[in-house]
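What you see is the complex with one protein chain gone and the rest in place.
Note that the chains take the letters A and B in the order they are written out, and that residue 1 is the start of every chain.
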Amino acid sequence: MAEFLAQYVPSWLAYTAVGLVQAALCLVVALASAAVFIWLERKVSARIQDRLGPTRVGGRFGWLQPPADGIKLLCKEDIIPAAADAPLYRIAPYISFCAVFAVFLALPFASGWVALDLNAGAFFVLAVAGLEVFGVILGGYASGSKWSLYGAMRAAAQVISYEIPLALCVVVPVLITGSMNLVEIGDSQKGWFTSWYLFHDPFTFVTFWVYVTCVTASTNRAPFDLPEAESELVAGFLTEYSGWRWVVFFMAEYAAMFVVSGFGAVLFLGGWNGPIPLASLLGLTPENHAILGWLGNLLGMANFITKAVLGVVFMIWLRWTLPRLRIDQVMTTCLKYCVPIASAMLAGVMIWTYLFPKGVIDGVRHSAPVVQQASAQPQSGDHR
Amino acid sequence: MNPLVAPIGLSHYLVVGSILFVCGVLCMATKRNVLGVLMGIELVLNGANLNFIAFGSPMLRADQSNSIGLDGQMIALFVIVLAAAEAAVALAIALNYYHTHATVDVDQANELKG
Partner (left out) sequence: MDAINWHSFFFLMCALVACTFAIAVVIASNIVRMACYLVISLAAVAGLFFLAGADFLGAAQLMVYVGGTMVLLVFGVMLTARGPFVSMKTGPAQWLVALMAAGALLFVLVQASFSIPAWAGPLASQPQPATLPATAEQLGYGLLGVRADQLDQRDAVARGGLSGYLLPFEIISVHLVVVLVGAAYLARAKRRVTKLSTNTAGSHKP
């Protein structure tokens, strides 16, 4: 892209322009996902509670509700408490949002469609997504309020603890693929849904659900929304925030939901490789024609975004179904259940990939003679 | 020389590393707070790490044969791990000290003084 542009304009301009366009695309996806998910949260929660949710704003379905919310919040006064540490209080929401936005740079939307094709992509996503909590801690601390401080402490304890099982879960697909490059991980699950890592073996299936638990906790979503528990802490770290800064915190949270769902989709649900390999069935592969390959990628992107949105809907569903845990229960869930289970699954996957290096179906067929041989040998020993 | 056009070399990385190092030393020397001293140590370690990475980098000098290659990254990796371990232990000690003395001022920690 940049090389193509560089034929017509100075190369520094071409590279800057292409970089800005890619960054803007990621930003648009981040902001749009936040807006859509706020609307979705209202509708889904309303359905679960037997209500209708927003219906009037913007005609049907209340689809203009997020902009209306945004305008309402923008018009609110931006209050900085007298006891607050003003500069930190000001920048805290942006730290959160920047961390989440940086993940979008490394998140592939289709095969090869990624702003930053990092070799250590999975590791990078884990590292940067963990930074979101730093804004939460800073905001909670700098507010100069006891409620906020409690929220911040809870966020710190919770998110750091859950990073351990989360990392153990992410290692599993990395282990199977043999690469930390997210594009490679996605591409290695090509084909029908049976090649998804979710269905790779029983251990990965369990790992996926541990992953779901951990990301729900690390994005501070119910039932793990202790940092902003309304019934205990007013609004936790958000207590003193209002207006635009509050909006930024919320956009960070919703964008983070999209990020972890997309990340999970790439790791376990085949990313852009659908339950049915539509693109290759229709012949939309780059081998046939470059434009056909591009169309196939577009289909893959739609597939990926659908999976990510479904993941977010699942998280919303969880939020409005399950009651909030106590803080000690949250820590118990992490340290006594998630970490041991994730470790055991990691060990299990290691053994499984060693025994069946070609996956379950091919693997059993492939290793069947080996098993027969192995069982035949002791028998022959007995005969002697 | 226009810094935007000339290629960056090893020396530039070393200068950044030495600035970080000196800031860390200053931090360790002037802060009265245990945690401030700890932050100084982190800065010093990062300055050193930057040097390791720069010496192992494949593109910062004209003659590549003297590059320490992967060893630089390997040592930097060990430094990062050790720094994390060191921070954990130091924090635990600081917390313990705070429990018994209700302060984290390093000047107050003089009970073992002869």
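The working rule: a residue touches a chain if its C-beta (ideal position, glycine included) is under 8 Å from a C-beta of that chain, and two chains touch if they have at least 3 such contacts.
None of the values given here were measured: they were computed from a predicted structure.
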TODO: Would you list the chains present here that the left-out chain is in contact with?
DONE: A, B
- [ ] Just name the one of A:46, A:88, A:278 or A:350 that touches the chain not displayed here.
- [x] A:88
Open item on the list: Take the complete complex as the reference. Which residues in chain B touch the chain that isn't displayed?
Closed with: 3-16, 18-27, 29-36, 38-39, 42-43, 46, 49-50, 53-54, 56-63, 66, 69-70, 73-74, 76-78, 80-85, 87-89, 91-96, 98-99, 102, 104-105
Task: Positions on chain A contacted by the hidden chain, ascending - done: 10-12, 15, 83, 85, 87-88, 118-120, 123-124, 126-128, 130-131, 133-134, 137-138, 141-142, 144, 149, 152-153, 156-157, 159-160, 163, 180
